[in-house]
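This structure is in structure tokens; I'll ask about it shortly.
Every protein chain of the complex appears in place save one, which is left out.
Let's look at chain A:
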Amino acid sequence: MSNRNKRKKKQREERAFLEVEREREQTLRLRKPTTKQRMLYFFIGLIMTSLPTYLFYSIYEMDLLKSLPLFGFVSVICSIILSMGYHNVSFFLKHRLLKKTGVNFQKKRTKKKVAGGEREERQKKQLESTITTQAVSLSLLYNSLFFLVIVLIFAFYITWIFQAPANYILSLSVASSIVTYISSTKIQ
């Protein structure tokens, strides 16, 4: 093989390697949730954990004032675990939805200015943010429903034999852990 062909082959390999690295960096950047996303996931998680709390207060007759520290502590911990699950699923869904659109979201590095290029970039950004909204809302819906179903099964069919406080701790923590674990397997 001539030197020129060897050089061209090497340049092609370098370009391919750089593309892969760029994609990996973008993936890693997207994988970390923003502060806004974290707050949203935590807030939704808090609402979802307070729904079974109402059932324990009304059906299992747990005293609200006496059990308030327990309710607060368990709700906060489970909300944090659930928020990780929400982000995992929204990250996975966003990647799938981005691929499904068939649009190339990577920025083209060209020296020449392409006509209408800025408008196209703006539309791509809009599409990306719409897909993010879609992924987040689908993740919230799916994970919340999954969490509620597991909590109800545990609280009324599996761990009901324990005293109400133990039942509360077990059902909520197990449900949030299962949801987050299954969501993390999707990413892998």
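Points worth noting:
Keep in mind that, in the parts below, a residue touches a chain if its C-beta (ideal position, glycine included) is under 8 Å from a C-beta of that chain, and two chains touch if they have at least 3 such contacts; residues count from 1.
Here is the rule we go by: contacts and distances are computed from a predicted model.
Per the UniProt record, the chain missing from the shown structure is "Translocon-associated protein", taken from the list "GPI-anchor transamidase", "Translocon-associated protein", "EF-hand domain-containing protein" or "NADH-ubiquinone oxidoreductase chain 2". When the full complex is taken into account, the listed residue touching the unshown chain is A:Gln163, out of A:Asn3, A:Thr35 or A:Gln163. When you scan A:Met48, A:Met84 or A:Ala175 for touch with the missing chain, the hit is A:Met48. Here one chain is not drawn; of A:Ser75, A:Asn88 or A:Ser144, the residue touching it is A:Ser144. Residues 44, 47-48, 51, 54-55, 58-61, 97, 101-103, 116, 120, 123-124, 126-127, 130-131, 133-134, 136-138, 140-141, 144-145, 148, 156, 160-164, 167 are the ones on chain A that touch the missing chain.
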